[in-house]
Each structure stands twice: as structure tokens, then as C-alpha cells.
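After the C-alpha cells below, expect a handful of questions from me.
Of the protein chains in this complex, all but one are displayed in their positions.
Showing chain A:
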Amino acid sequence: MEKSPDNIPDQHFINLVVKGQDNDPLYFEFRRDWEIKKLLITYCEKKDAQYGTFPFLINGNRFPHIRTPDQLGLKDGDEIIATFYAGGA
């Protein structure tokens, strides 16, 4: 979770929530011009999982993790869904 230092104005940050299947959403304050991958890796670390374990969805779609929240068109309070890789016999 990124804390905003005093010298950076608030419009550089965005509030995002990552919801998994475990009924325990995590809330993030994140730089708008940073790669979203950083946030997703942090989420995976908090969930004791390896990055790459969860497929992440924004508005039901997969997205390139090297984009920033601004490039992805995310708005304040948007949610990212973490589902699971489902294999099947």
C-alpha cells in the first residue's frame, strides 16, 4: 500500500480495491503513473501467493499489467477482480 508523501498532490493517487474469491478485499492507494503490475504483485504478496497465480480482471476483461491506471482508464474507487485459473478434466 502506497502512502502519499506530503509534497505530492493528491491527484497523483487513485484508490483501487482488489477483490478476490476469499471474501477479503484489499484497498490500495496507488500512483496513477505507475505500472499496475506493482499493485498486483503487492496484492499477491499479501495473499501469500505468487504473482501469476490469479488472473486479474477489470470490467470483466484481462488487461496488460504494464499499463498505468491512467492508461487503463481507471477511475477512483474502481475494483479489480482476482479470480482463479480454472483447469478441468
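The definition used in the following text is that contacts are C-beta pairs under 8 Å (C-beta built on N, C-alpha and C of every residue); 3 or more make two chains touch, one makes a residue touch a chain; residues count from 1.
Simple rule for what comes next: contacts and distances are computed from a predicted model.
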Answering from "Ras-related protein Rab-4", "dolichyl-diphosphooligosaccharide--protein glycotransferase", "Vacuolar protein-sorting-associated protein 25" or "Ubiquitin-like protease family profile domain-containing protein": the UniProt protein name of the missing subunit is "Ubiquitin-like protease family profile domain-containing protein"
Note that chain A touches the absent chain at residues 19, 21-25, 52, 55, 57, 59-62, 64-65, 81, 83-89
